[in-house]
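Excluded from the complex is one protein chain; the other protein chains are retained at their positions.
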Amino acid sequence: MEKVGAVMVVGAGIGGSQTSLDLADSGYKVYLIESSTSIGGVMAQLDKTFPTNDCAMCIVSPKLVETGRHQNIDLSINCVIEDVSGEAGNFIVKVRKKSLFINPDKCTGCGVCGRECPIEAIDIFNEKLAKYGATSVKYPQAVPLLYAINREVCIGCGICYGVCKAKAVEYDREDEVVDINVGAVVLSPGFDEFIPEEANLYGYGKYKNVVTSIEFERILSASGPYSGRVLRPSDGDIPEKVAFLQCIGSRDYSGVGKPYCSSVCCMYTAKEAVIAHEHMHQIKPTIFSMDVRAYGKDFDKYIIRAQKQYGVQYIRSRVSSIKEVPETKDLRLKYETQDGKIIEEDFHMVVLAVGLNPPDDAKYLAEKFGVELNQYDFAKTDLLNPVQTTKPGIFACGAFSSPKDIPDTVTQASAAAGCVNQLLYEKKGTLITEKSLPPEIFVRGQPPRIGVFICHCGINIGGFLDVPEVTRYAKTLPNVVMSDRNLYTCSADTQTIIKEKVQEYNLNRVIVASCTPRTHEPLFQETIREAGLNRYLFQMANIRDQCSWVHMNDWEAATNKAKDLVRMAVNKARQIEPIERIKLSVTPKALVVGGGISGMVAALNFASQEYETYLVEKEKELGGFAKHIYHTLEGADIQVYVKELIDKIKANKNIHVFTEAQMENIDGYIGNFKSSVIHGEKKERTEFSHGVVVVATGAKEYQPKEFLFGQNENVILQSEFERLLNETDQIKNKKSIVMIQCVGSRNDEHPYCSKMCCAEAIKNALLAKELNPDLEVTILFRDIRTYGFKEQYYRKAREAGVIFIQYDENNPPKINSDLKVEVLTPRNDKIYISTDWLVLSAGIYSDREENEELAKMLKIPLNDDSFFLEAHVKLRPVDFATEGVFIAGIAHCPKTIEDSISQANAAVSRACTILSKDEIEAEGKTARIDITRCIGCGMCIENCAYNAIELVDDRRFGTVASINQVLCKGCGACSGNCRCSAIDILGFTGEQIFEMITGRI
Amino acid sequence: MTVQTEESKSSNEDWKPKIIAFLCNWCSYAGADLAGVSRIQYPPSIRIVRVPCSGRVNPYFIIKSLTDGWDGVLISGCHPGDCHYLTGNLVARRRFAILNELLQFFGIEPGRVNFMWASAAEGERFAMLVRKATSIVKKLGPNNKFEKKW
Partner (left out) sequence: MSFEPKLLGFLCNWCSYAGADLAGVSRIQYPPNMRVIRVMCSGRIDPKFIVQALELGIDGVYVMGCHIGDCHYLEGNYEAVKKYEMTREFLKLVGLDNRIRLDWVSASEGVRFGEVVSKFVNDIKELGPSPLSGDSPDKDLINKVRAIRLAAGSNRMRALVGRERKITEEDNVYGEKYPLEKYKEIMSQAIIEEYERHRILIALEDESKSVKSLASELSVDPSIILEHILTLKGRAQVDFQEIIKNTPIYMRRE
């Protein structure tokens, strides 16, 4: 069967959106299928995100808007998958688009229907904490902003039909069933949270002040039902003592919950505690936890901050019971402390940190798509490629394959796109359509002829201010040659009217006074472009969201304000000029720095898409640290895998491998890098050009100074122990092994978790036990961080008789020269263990010097621990702020081999969004420098977060700043600080803003 | 001619100040939109100018606003750490810390120029900030520091 250059993405949460954007930007047609009525998934429900406390809505909503209006993404909401046939490269998927009973082409999202609906339905988005009409949109910033009728609660009164001025309500609207032909499928349906009600755990559902973490998230949200004030549902008071209970429905072998660890709860609980305290300073959070699993990048620092800065108290205990105090509705918690005391304590509110369950429709989807699920009903994936399902051509990303946080989801989303790229690269660009547009009318230097279109927005504007008066007023403003008003300026017929008016009046500037440019500017820009005007000859006055809706009771003042806003827009419009977007060619080649697993996977992926790739490795051999690893905890054979990779690379003619190599220089920018490398025994120098860079330089194992390492030959590192187990049979005659965890991790100098050591220790302990069942294995730990499905091996190790003893950071185990280990238990008992080998789980350290050098070359930042710092911790975990440069593997932060492979594929996918284009177009609204005014002070360079500015020598003006138009994002930080006003921002020039300020007629 | 008519300058009870607001596109402008979508009412005193980032706001804009007769100026960006352009709001914060002192040196009363943060989810907070700024400026009275006195 012939392959098809289209992809279906099922589930439009943050993962699905990212996959779709990556693929659409790489030249594939994407069908994004969502089962609910808007995209964004759980992330849109969150208040803040850890570990940066970023506002979730602020960071996710631009991404959703982008997804919603991408010309290569066909977004369908309210869908069900009915049938799937075909095979990798060519699937046919039957999709039922369930009726919304509202015509999506006509609905403007104004919301009048919801306000007039007499039925109050429970608002699911706000976790049942608020009420909504049967006609509703999920949340105010929803994409697409379409109202839908909830047929389950609708009584069919017909009021919404009457009040909808856009005539969008169609009660007889039927489901639509379509067959979609795609080459690959990415499944990203996310997860469903564990609902404690079912098991009646801890009084949830019975006691009003016991809420789940996701409900608490809505309580915290500024746009949530309580407007961000933390209140008790029982009486609306602010709770002072709030208890957070971890592992609700996770790590639970009783059968009520799930046996695996949900991976994210420790961190989101810490975040919720911190944010609660931040919102309401009187709140004193207490967290009841088992192990604190802060295994991700900068997570441990967050936990420390929560405790020290925000006074969050951690108690290591599982609460045994909760009872409500009837008079106060407070909650009485009973728990046992680590030293064995039973305590009863009252709290004002309890938050249950509920775990992540597989999505409710996991089985349905698995059956339809013919993929297998694992023992927990999550998608079963390849041991070493966590986005590959059991069926070729069908990939999974995000929480569908295992519980995971946002950055891991986004990484996997890109990784899935990377794998799709590998499968369908020949068909890239075959199914996307490009619009043919008329040539742009030349308007430069002509006197402005401004047309103003004022929107009634049904009654949303016209009902609260005098639109005809504003229209008359607009007409009196200088250079305005026509003004007109429309019922809905955004409707399809008005677009035709605008185009006609542009011709009729010979307009060269267009203003629409209506809603917000954040959602509607692109639509009108497209319209005037179709009419032959440059997209930037457009201005918007926001007289709805920021005028009529917020001054509903003051007709006159609202009208005056609308007039002012229109006048300000006209004043600006008089100053605007067409902006050309700069285009740059792209060198379709890649540079990968680092020849470990991540680097090799990335290089092979590039090469298999026939991009010429340069792979640079500092050692003599490829393979990196993986050479010391034999198996993963889950049982994948790493030695075989690495050997295969090396063989494939050697056989691939598209890959140029440099060993014993070091980058000498990397010059240039996105799409156009020029680099040189010194390589081989003879230190040869090779120069080449490339369009993208993937940084995969890895990290190293800490060489401890503590615990007699290096002094006693029986004190060994975990990696050496692994070698001894796999290569020798010395374990057979040993009696006792002690392992110490967190050696060189989670201390003052290296305040991070190395993530892999717990899994490594358990893996080796299990193997040692298997080889020598009489062996006594003791693991001394601080927290066991076997997150996700790794939890099962922790349990297995306990069952196999491995002894786990917790120690405190401040009282580390002591060793004497006979290898007798002294450890202080949490109950303050001293225990002595004799051991044959003392195995140290040494942390993962970055190579500071090496990383600093590369960071300087690429103008990319490092974090405090000298790992590379990505562009955005949550949503751009593979990118750097410097465009065209990507990160993969443990150079980013400690992570597992599977995650490194995912990130390598993700880096390729991100890079392909650039390499797949012949030329890249830069955003037009960027900074420009007037070199006649620039004195070359360099202040702007420091202010630029994108490294878009550099100093150059000009023949006439000496040293001046120069802005790389491709790298510039147009934020204007440079301009505001320029002491000689040499920098201006196109689209937001000083002149334009001054005109708005002066308000002159 | 400047923004205000003579009539509106009278400092009686009914006097309504005019405040110009520079809002960053990604957080505060979106927050103002959310206030609208949520129908949260606030005084009709402000006129909003959209800028890509609070870092774009040149000190000149603020001074120009005051000399042109606006009674108050309000600048709002993303919360520290939330900037769409990574660090633009931090650049703005440093800049305005200095500008604030300069303005006081000029004799501009504290409160006439307000710097603040509002996120895209904080519609209610945005409305609250506008109410607060309006009441402060109202107490200060019309901005006539820059009127020619001869």
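Order as written gives the chain letters A and B; numbering starts at 1 within each chain.
We adopt the following convention: contacts are C-beta pairs under 8 Å (C-beta built on N, C-alpha and C of every residue); 3 or more make two chains touch, one makes a residue touch a chain.
Predicted model, so just to flag it, every value in this text is computed and none were measured.
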{"item": "Hidden partner chain, touching residue among A:176, A:197, A:235 or A:809", "value": "A:235"}
{"item": "Option touching the unshown chain, where A:171, A:376 or A:555 are the choices", "value": "A:171"}
{"item": "Given A:68, A:225, A:623 or A:970, the one touching the chain that is not displayed", "value": "A:225"}
{"item": "Touching residues (missing chain, whole complex) on chain A", "value": "116, 118-120, 129-131, 155-159, 161, 171, 208, 225-227, 229, 231, 233-240, 282, 552-553"}
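Basically, only the chains that are shown with their structure count from here on.
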{"item": "Whole-Å gap separating chain A and chain B, where each centre is the average of the chain's CA atoms", "value": "32"}
{"item": "In the complex, chain B residues that touch chain A", "value": "1-3, 16, 20, 25-27, 29-30, 32-42, 44, 47-53, 55-61, 64-65, 68, 70, 78-79, 81-82, 84-88, 91-92, 95, 119-125, 127"}
{"item": "Chain A residues within the chain B interface of the complex", "value": "47, 52-59, 61-62, 111, 140-141, 221-223, 227-228, 516-518, 542, 544-547, 549-554, 557-558, 560-561, 564-565, 568, 871, 881, 925, 943, 945-946, 969-973, 975-977, 981, 985, 987-988, 990, 993-994, 996-1001"}
